[in-house]
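Quick one: the structure is below, questions incoming.
With one protein chain held back, the other chains of the complex are shown just where they sit.
Labels for the chains are A and B, by order of writing; each one numbers its residues from 1.
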Amino acid sequence: MTGQSGAQSRVTSGQMMSDTPETGPQTGSQAGQASADAHRVARRSLLLGAAATSAIVSIRPALAQTAGSVLNCEIPVPERGKGMFIDANGELVAPDTPGAFPPSPRDFTGEEVRQALRGRTLPGTSPEQSQAYLNYIRRLQAGQSGFTCYASLQMPGR
Amino acid sequence: MQDDEASRFAAVQADAILREPLDGFEAVYHRSSGLTHLLAEPAPQLLDLLTDTPLTVAEIAGQLEGAYDLVPDGEADIPIAEIVAHRLEELAALGLVLKVAGKGPGR
Partner (left out) sequence: MRHQCSISVGPARFRIGSAWRAPIEQLRRLYADYPGGACGNDGAADFTVRLEPVSPLRRLFRPSVAIAGDYMLPEAAPLALRHALLAAEMGMNLQMALGWRRHLLLHASAVERDGRAVLMTGQSGSGKSTLSALLGEGGWRFLGDEFVLLDPATGMVHPFPRMISLKNEAIGAMEAIVGDPSRFGPLLADTPKGAIRHLRPAADAIARQGETVRPALLLFPRFGHDRAIRPVGRDEAFVRLTQASTNYVTLGERSFAGLTALIGAVPSLAIDYRSGTEAQQLVEQLFAEQAA
């Protein structure tokens, strides 16, 4: 990981050590100094804290990060303004193509698509229609509406 | 607080966590959970002490006392080992140290 940077040394923080010289052995009364030489270790103080007081704070994500979960992203099937139908392979075809499905009247949330990828049917669709829509979604490329939402479903831990 | 089987604690695998000392605290990233924690004294020092070999709370507390001038938090009559036990349990609960329940000869 990164080492200490000299940039910080120009600013005295309340937490940092007093301006004593860094070289040479320290006496036991120099509280908080951490230098050690080959022949004598000066023990620094260590705050033990109370038994019941935690020594750990876990970083909680700020609100925007929780709102950024897949629950809040949506995937239109297909992208708006295409006016085309979707065949069983998820490709866009002309509206009068036999066996093709019409555009979905509503967008699907990331959560709904994630469930569908695990075997559920997309809400409001027949099994065949759901498969066709999912195949369309799987074919999404960067730049198409819904791609970033779909990509975020693929991230580990989702 | 100690159970009769004398729980032991050991360090997690080296690449399980990333540690970065900051002023007064240490930031620790726990890879498998993706969580970041800030550790105040004496937690980072406990992480420094632990190795692959599981140690009892008494052993760890003894090492801590040997290495540092311990400053209790005004509760001078609470045994150091008890405070250390709490810190170790806290670290273990987050996956930052390994707790090994042992039936070996405890202290």
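In the analysis below, a contact is a pair of C-beta atoms (placed from the backbone, for glycine too) under 8 Å apart; a residue touches a chain by one contact, two chains touch by 3 or more.
Here the structure is a predicted model, which is why all the values come from computation and not from measurement.
By the touch definition given at the top, chain A reaches the unshown chain through residues 1-5, 7-8, 10-16, 57, 59, 61-62, 64-65, 67-68, 72-74, 79-81, 141-149, 152, 155, 157. Panel shows chain B; residues 18, 20, 22-25, 27, 29, 31, 34, 36, 38 of it touch the chain omitted from the view.
As a convention for this text, only the chains that are shown with their structure count from here on.
Taking the mean of the C-alpha atoms as each chain's centre, chain A and chain B sit 29 Å apart. Only residues 18-20, 23-24, 34-43, 45, 64, 67-75, 78, 80, 82-84, 86-87, 90-91, 94, 96 of chain B touch chain A when the two sit together in their complex.
The part of chain A that touches chain B in the complex is made up of residues 1-2, 13, 15-16, 43-59, 157.
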